[in-house]
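One protein chain is absent from this view; the other protein chains keep their places.
What follows is subunit A.
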Amino acid sequence: MSTFLNLLVYGLADGAILALAALGFVLIYKATSVINFAQGEFLLVGAYMFYTAFVVLGLPLVAAVLVGVVVATLIGVLVERFILRPMIGEDPISIIMVTIGLSMLLKALVQMFYGTSPKSQPAILPRSSVEFLGATVPLNRLLVILIAAVVLTAFTIFFRRSRHGIAMRAVADDQQAAMTMGISVRRIFALAWVLAAVSALIAGVLLADISAVDQNLAGFGLMVFPVVILGGLDSVPGTIVGGLIIGLLTQFVSGYQDPGLATVVPYVVLVLILLVRPYGLFGETRIERV
């Protein structure tokens, strides 16, 4: 029972971070129809930006988070303006290649400035444990779940209720009509990239705190693909459900079976879901007749 509870908490924490990372991916796909292969690197860059502000510059926690958000916003705007906007109207394959190139570029930049060895960063979340239903569970994982839940809820309400959220959904739905409503489609594209970069920053900082500030963060980010394929490429609730399922699955397989198998399991799910339900659990079914 205590193993189960532990795995549950670890799985939910991983899943919550995955959901945050996947949220950015879905936002970009929904609003701009771009498949962003650099989402994992956004996590990486976010974590290193926070590390720079918090450890290298020695800023207090809140200020470091703010600096991270500002830099993430800038990166989002710059990537949209100078890399993706010139690609509007190009072949989807070309756009995918561009985002793959972007992922390599971001990773290389991080290696260039920070090297390849892990960086030590003082723990932000408490490392103590709490007794919970007879099990000893780490407090920082519980806090990760809590923080991610708050951020995801805030984002969801933003999309459902606010003027800008509804404008984003309108652009995703019908760009031409959105323009005739006075919505600047370019602004919405930029907003999608900014929100993706900021949610990736939060995911990156949380992940770095429970693991380490190193290159593996981008590898964890690669797991957004099983998550979004499972949840549905264009579904915000899908990212949450997909993230939690993948997070729990890997932890349970790792705990009860074999850690090696656990790294493969998400991609097995990816293949299976593509065979059985290619639009994912919550994705919109698009039927095209040729």
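Basically, a residue touches a chain if its C-beta (ideal position, glycine included) is under 8 Å from a C-beta of that chain, and two chains touch if they have at least 3 such contacts; residues count from 1.
Keep in mind that, in the parts below, contacts and distances are computed from a predicted model.
Trainee: Tell me the UniProt protein name of the chain this structure doesn't show, selecting from "Outer membrane lipoprotein-sorting protein", "ABC transporter ATP-binding protein", "Glycine--tRNA ligase alpha subunit" or "ECF subfamily RNA polymerase sigma-24 subunit".
Mentor: So, among "Outer membrane lipoprotein-sorting protein", "ABC transporter ATP-binding protein", "Glycine--tRNA ligase alpha subunit" or "ECF subfamily RNA polymerase sigma-24 subunit", the name matching the hidden chain's UniProt entry is "ABC transporter ATP-binding protein".
Trainee: Quick one: say which of A:185, A:248 or A:262 touches the chain that got left out.
Mentor: A:185
Trainee: Which of these, A:81, A:119, A:169 or A:277, touches the one chain of the complex that we don't see?
Mentor: A:169
Trainee: Tell me where the left-out chain touches subunit A, residue by residue.
Mentor: Considering the whole complex, subunit A reaches the absent chain at 154, 157-158, 161-167, 169-170, 173-174, 176-185, 191.
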